[in-house]
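Report on one structure; see the data block that follows.
A single protein chain has been removed from this complex, and every other one stays in its place.
Here the chain labels run A, B and C in written order, and each chain numbers its own residues starting at 1.
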């Protein structure tokens, strides 16, 4: 993707003219739309749009923002503009299981995920050498019931210091405090190893085994203040049978989890995900 | 499948020699095993086996049963022997939605399901002409809160009269009484239009819509006395996105439900399903 | 879907302003866009757009067509406008295997496919009673090497007489003549029982068996003058293993074929499919 490609996203109450507000303005400024998605939700009466465009040679970001903000105000739009070359900064939190981390680092390394990873935070020291090999700072912040407030304060400080705009919980096996959850609401993605809303809470593969399901899965979702209940971004699935003991589900689940989490992270950083109440709109590719 | 093919199934507590009890006896009688599945569950300590065999020319069913029952007693086995040419009798219960019924009838008509359908029971008259075209007796038994005991008594009478060995609830939209559930436990299959244990109860597609899941599915399970909680036989799945309103999920779900239910019925009639506590063992093909 | 909903589709060479040509005009006329898809193909330099809209109360179709045709000419657009209430007329051709026919008829019957079926044409008499039950005229037109030209002439006459705009080859097991293929190019859909381009020609499941594949599938495609080579609309897949003999693949394939064909037909009648050289653009829902 060469320079001068931009992504404009917006959402607002449904109304005549919402699409034209975006497409018309881009056309009038001679910007070439290369990819366009929109969705008008007749249940929530919310409108969502994502336009990827190649700006004309004389593109002036400040002027464009000014011009669009007038339109946006008319339609009560929340909106974002960013260059596709812009790499969002992501902090990854992890404990000991590193199948998701390994996949994110791999996709980051080969450029399949267009992100920066300024920090990996873990409550265990185990994965430091993996982080090191990828040249990424590793913060080992052990946590116990007593130290949790202090530890979370450090977590928040790091996130702030590196100016992260997304936090990814890549199998971080600690329950976050309500305060941290609230702080991260809408800009932190968690991977839960079940097809939510089935098997919330601890040991979902063991729960799935007990129930005797023939399908297992994983769910990537934004966190909110209700455990395993935030808006779902992506789900992955696979078939199993009676011969899968819990440890076999765990093993099979690794590939499902990492693919699902990577996909959700990519959708987020490519500005493809919108919050729509407790649900999401995802303009997948 | 020509004549003289048989299916022998057995289950018992795990123990050394369980497999040999079956394979050795078949070999000693010169019966040719064409398909063999077994599973030794190290969690429940239960053993399951299914052997399909071509009997030798001088096969004597009575003598074989006698001989095997001695072995079976040694191992505390529950077992069944039946000819593959034997067509189980199935009663189908249905309300107004006929996508599952239509599929079962179709597969029955072309021989893909090797069954007899001596009766279709419905609380509505709507599907009589479909049953008629397939040459199958249709029992219209309307039901209300007051008439439920009487209606269910008639249902049970029909099932008994036609000597059915399986009841299929192909979107029968009535909650069965605990008595009927108990009566049918282990030999009635229901299709629930969600990936259980997610979205039990009424209107699962609407629940799924509200939750914003990215995956929908259907579950075929044996009924027991706990609504939507019986042992799972098969599950089917498909991906959806934000643009699916509840009515779209309903439409997409039709293909998932009927394929899932047909598969579960086929597995049952081919003696591929075993109860293992609240779970099943399914020797799928 | 209530009245006054319309679908506008267009395709043209890629150029600045193509989207605005559609969205701007709809906006200026106060028509409310409920669903919008577009694709700008940077390889073929072709642009595709589909807008579904609720027309304002004073919608004048003739005037709209006139106004849009001016725009369309500027952009060298091919375009179509039709009411969503409009049911396309479809002729189904079939031989003896009726799993696809049965599915199309079922979805037609319950309204999941918004079509009219004025004729079913078959080279065998077997499926007449099925057609009859659905109240659809059945034309039995046997065919042999000598009678093929005459038979195909009759086929074309029927298609013309009923004013069909789509022909569906639902397992019609006759090779069409080059003339008929040419005549139907772009408005006839065939289902081939393999994942094209693998296993063209006769007996694809047997070919798949010989090759030992672990995945089978079906392909719905427009026919053109090259057998099994027309633009692909939809493909369906499922996993198999060594224990599937050719007849098992045939049985498993039935569900894949009918779901795939029904989906392709629905996409076509909902104006979601565009030809893009030898490829298609499909705005799936």
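To be clear about the criterion, a residue touches a chain if its C-beta (ideal position, glycine included) is under 8 Å from a C-beta of that chain, and two chains touch if they have at least 3 such contacts.
Everything numeric here is computed off the predicted structure, so don't read it as measured data.
When the full complex is taken into account, the listed residue touching the unshown chain is C:234, out of C:10, C:36, C:117 or C:234.
Interface residues of chain A facing the missing partner chain: 35, 98-99, 102, 106, 110, 112, 129, 133, 243-244, 248, 251, 254-255, 259, 285. Listed for chain C, the residues touching the missing chain in the whole complex are 39, 41-43, 195-199, 210-215, 217, 231-235, 237, 239, 241-243, 245, 276, 278-282, 284. Residues touching the missing chain, restricted to chain B, are 16-17, 19-20, 23-24, 26-27, 30, 32-36, 38, 40, 42 (touch as defined at the top).
In this text, only the chains that are shown with their structure count from here on.
Residue numbering at the chain A/chain C interface overlaps substantially, since over half of the positions present are found in both copies.
Set against the Cα centre of chain A, the chain with the most distant centre is B. The best fit of Cα atoms from chain B onto chain C calls for a rotation angle of 180°, in steps of 5. With centres set at the average Cα position, the gap from chain A to chain B is 41 Å. A straight line joining the Cα centres of chain A and chain C is 37 Å long. Residue positions of chain C touching 2 or more other chains: 35.
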